[in-house]
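Okay, here's the structure, questions in a sec.
Removed from the display is one protein chain of the complex; every other protein chain stays in position.
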Amino acid sequence: MNFDLTDERQMLQDSLRRFLRDNQEALSASTRLGNSDNTLGFDAEIWAKLAELGVIGALFSEEDGGFGGAGFDLTTVFEELGRAGAVEPLLDTAILGGGLIAALGTEVQKELVEQVIGGEVHLALAHGEPNSRYDLAQVETTVIHEGDELVLTGRKAVVVNAEAADYLIVSARETGVANDEEGISLFLVPRDSAGLSLRGYPLMAGGRAAEVDLDGLRLSAAARLGAAGAGFAALKRASNRAEVALVAETLGAMEVATDLTREYLLTRQQFGRPIGSFQALQHRMATLLIELEQARSAVINAAGHLEATAAEQALHVAAARNLVGRAGRLVAEESIQLHGGIAMTEEYELAHIAKRIVMAEHRFGDTDTQLERFIDQSAA
Amino acid sequence: MNFDLTDERQMLQDSLRRFLRDNQEALSASTRLGNSDNTLGFDAEIWAKLAELGVIGALFSEEDGGFGGAGFDLTTVFEELGRAGAVEPLLDTAILGGGLIAALGTEVQKELVEQVIGGEVHLALAHGEPNSRYDLAQVETTVIHEGDELVLTGRKAVVVNAEAADYLIVSARETGVANDEEGISLFLVPRDSAGLSLRGYPLMAGGRAAEVDLDGLRLSAAARLGAAGAGFAALKRASNRAEVALVAETLGAMEVATDLTREYLLTRQQFGRPIGSFQALQHRMATLLIELEQARSAVINAAGHLEATAAEQALHVAAARNLVGRAGRLVAEESIQLHGGIAMTEEYELAHIAKRIVMAEHRFGDTDTQLERFIDQSAA
Amino acid sequence: MDLNYSVEEQAFRAEVQEFLSQKLPKEMSDAIRVGRELGKEGHEKWHAILNEQGWLAPNWPKEFGGCEWNAVQRHIFEEECCRAHAPRIVPFGLAMLAPVLQKFGSKEQQDHYLPRILSGEDWWCQGYSEPGAGSDLASLKTRAVREGDHYVVNGQKTWTTLGQHANWIFCLVRTDPDAKQQSGISFLLIDMDTPGIEVRPIILLDGTHEVNEVWFTDVKVPVENLVGEENKGWTYAKYLLTHERTNIAGVGFSRAGLDAVKRMAGSQMHRGKPLSENPHFAARVARAEIDLMAMSTTNLRIISRAASGQAPGVESSMLKVKGTEIRQEINDLARRAAGAYAMPFVSEALEGGNEPAMGPEGSAATAPQYFNNRKLSIFGGSNEIQKNIIAKVKLGGGA
Partner (left out) sequence: MDLNYSVEEQAFRAEVQEFLSQKLPKEMSDAIRVGRELGKEGHEKWHAILNEQGWLAPNWPKEFGGCEWNAVQRHIFEEECCRAHAPRIVPFGLAMLAPVLQKFGSKEQQDHYLPRILSGEDWWCQGYSEPGAGSDLASLKTRAVREGDHYVVNGQKTWTTLGQHANWIFCLVRTDPDAKQQSGISFLLIDMDTPGIEVRPIILLDGTHEVNEVWFTDVKVPVENLVGEENKGWTYAKYLLTHERTNIAGVGFSRAGLDAVKRMAGSQMHRGKPLSENPHFAARVARAEIDLMAMSTTNLRIISRAASGQAPGVESSMLKVKGTEIRQEINDLARRAAGAYAMPFVSEALEGGNEPAMGPEGSAATAPQYFNNRKLSIFGGSNEIQKNIIAKVKLGGGA
């Protein structure tokens, strides 16, 4: 048993933390609400430098051209992104997009992974639909075979990073009914393809997404990623990895929220003394710190089981997301409350951090959905 | 709209409160754990005086020979019993037993109601079974017709007040399968009948109950209470009334728990000052007082709808029991915690009061079961 | 004990319902239902509709043109307005300043300002909070120095709600710097067009411009704009705060919010069934509803006592805490119900522009409202302050 970071990961953590701290201003500018001139949703220069630093490569295994890719590599990177409140779409381009291509792609398709690692290409996963909620198998978008061509029709909902993406990975149903795990295919589609249209918008916690309309999008069979109808397992695996990244990001954000709150309690005066001397607030702060350690352990458990069996992965990912969801909500709400009015203002750092924490729950399933998954997995 | 007690109920409250306060010692002696010499489970003299005071009569309508019987009569009486921590089985003898006989009995059977009001007769409802949990329709005890005789076989679980009861009201299934609402009959059975045996024991929160074995208990058709197979509606009505009484009792106990805690916080010194001057404890006390008012309102809602439609009754009873269950647990646990060690000792009043609060949840359905009922009723 | 409304109260409720069904514009109730903002014009329009009906000032005495409704009537009115998705009335002039003027203002002030509040000619905002003062109002620093027939005001107010629309502000200012704490404070009425006043927006974490900083630099205020006596402002401020506390429980808002959650959950599919049938979600909704049913009765108990002349005491603080907890929980349920569609932030859609919202009806507003309503437990006397008050009354301890 060993809970220390390896030297490599420690170096990665140090250099990434330093880089993000040094670029706080640029990061902040790109993360704020209503920054509607930036339809990229993030800072392109920062992205290039992240690639240069090897941060994207750390998310891929050596086999896939990277130099990491294990659970603890993901958590090392994303905890730092969370601490910085960064909205740069590493989850979408690297973990989801890059991960799926690395897992399923042909040699030709896999060249994109190299470009992802180099920071030259952006990706998005166009999978969720208006009626799918958090159900990974719920795909109503259809594929019809017309001669050699495949015709996709449907709508994809809240596709994060769609506008910046060079390619979308689009899921569609080849056989079966809406909720079957069998029959889901994945396709690698250039974003500017005819028959594919986007309606982009900013997101509550920063970054951008789009509704994607597939109106008779015509593809050749070569656009398929992996075997026909066999996309579900890879989607599940990719979402597990994304969820581990997400809890680590939330953990980083929770660290900052509790740090900011602690500092505020020590400095802010009311009724002639620092408010951190009021015992009721002290005890609530203590509770936050306890839950922060719980969250840290849950992230470690999930990351440490990301190479385990599918059942163990599912169990620990659901457990971590449920716990981090609960602890995160508590930390976000209590941090705001303990600050008072100042935390309600957009310009104060905590406002953005709290939004990152809370809104993370809305990707891949909220705490209740995770609890259901945990219960199912425990009973299985 | 009017939230004041009527003059009659105010008088009832005053006289009952005075009586219970004056007899605190006798009440306490009968309520403590392990007081195993008293196989009655309560104080017989107190019982006689409660009857004399008209407290039992207040639980019955004029039509049934009493002078009350409405929801707010029940809550007035039981709130006081709860404040006193009394374990006297008014719930079992009067509300459940007497209530069922009043609702279903023949003229002859109803003579028992008069005796109940006079304090001369004790009753118990032998309905729950080892497998029924809190499901009112789950009856596995069978009735077989042998000539003119009815033969009952089965086991009844945790029958409160069974040993003291002169008669048991026994439920058994005449037709249908275990979970049907149809087919349940009720029988009025002398406790010393052949074929009926008791195994009595004390209860965690005071009072006594018994496992009741029905081993070929032979009855005549005249023992039936109400029509064959039609007992469910009356059982539901009786349990609604009992649950309203129960939440009022818990409310009374919660009042005492918060009062004791408040007094303790004001008097107990630690680190050189009263512990009630510590803000963390102050805020927790404030929370308890808020939840106490919530519980009071929930009790009023349930009592005020006890004469409404079956659906409204069910909705408000489930709501009140869920809320009082949650608030009661909080008050009981926090009162103990805010006291510290002293509250862990059997001789301190709060120990008994906390047990009354918590263990009430185990009659007719715990908070989750009540929540399920509320959800079902809301959807209906 | 009787949980039923009297025949008269039922008739009053029917009258309110009739009015709302006739006079509340559909585009307005539609906007409120899905959480869109009304803007200044919308507020002014609804203000005028209510004024025409004579129902703009429920709590004013009849002599000043008010309804003089009792607490139960006001409760019924508020409940029905929420149910019908009527806009909230901006309270600063009508519900906060007016009672102070009616009790402490001069005849001239009453005659001048009260009709202008009803007509909508004046839009008032509140100058109470200051940076660094928070819930600790007594430590305020804005100075007013008497110079001849004027006061000269210097300082800064903050959290001034809708100050960007206001042409008048009522302010607490320090007139005696040597007096202790709450003494030495005066209550001034200030024209926002006076030179030296600057309003700076504060953007809240949901992107809204709802509150402001108001800066005063050598602002000249005529002495006749003083309310009551100099250095007695704290008395008037406390009186105002008591009035601010009406409808503190927010039962109507919670009821409307819970209905919206149920509508959305009924339309969203989760694992092949409506989300409303999912036991985990249903349990959250049920608990919130059960809490709300009880608090609604607590509210009525207090209102009924107020209607019979008893003053609400520590119960207001209890209602504030529980009421905000329930509202915030309902906001949380709403964002959960919206699923992934809680994520988009389409400000045009929220502001009533042409851009349609994504996702199910009302989903666009769920996350902004969740974050915006964190303020409920902070502003208006934070829930911590309320608990201090409860403890002080019940335990006699200090903070």
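Every chain is named by a letter (A, B and C) in the order it is written, and numbering of its residues begins at 1.
Going forward, contacts are C-beta pairs under 8 Å (C-beta built on N, C-alpha and C of every residue); 3 or more make two chains touch, one makes a residue touch a chain.
Bear in mind that the values here come from a model prediction, so they are computed numbers and not experimental data.
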Fill in: Chains shown that the absent chain touches, full complex
A, B, C
Response to the item:
Touch assignment to the omitted chain, from A:12, A:265 or A:314, lands on A:265
Fill in: Listed residues A:109, A:171, A:301 or A:337, member touching the removed chain
A:301
Fill in: Positions on chain A where the hidden chain makes contact
1-6, 9, 72, 262, 265-266, 274, 276-277, 279, 282-283, 285-287, 289-290, 293-298, 300-301, 303-305, 316, 319, 322-323, 326, 371, 374-375, 378-379
Worksheet, complete the sentence: Missing-chain contacts on chain B, rising order, are 33-34, 128, 130-131, 133-135, 157-158, 179, 201-205, 209, 211, 269-271, 278, 280-281, 329, 333, 336-337, 340-341, 343-347, 351-352, 354-355, 358-359, 362-363, 366, 368-369, 371-372
Practice prompt. For the chain that got dropped from the picture, name the residues of chain C it touches.
Written response: 279-280, 283
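Rule of thumb we're sticking to: only the chains that are shown with their structure count from here on.
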Discussion item. By mean C-alpha position, what chain is farthest away from chain C?
Written reply: B
Worksheet entry | Cα-centroid distance, chain A relative to chain B, in whole angstrom | 52
Worksheet item: Which residue numbers or ranges of chain C touch two or more of the other chains?
Response: 384, 387, 399
Worksheet entry | Junction residues of chain A - those touching two or more other chains | 278, 280
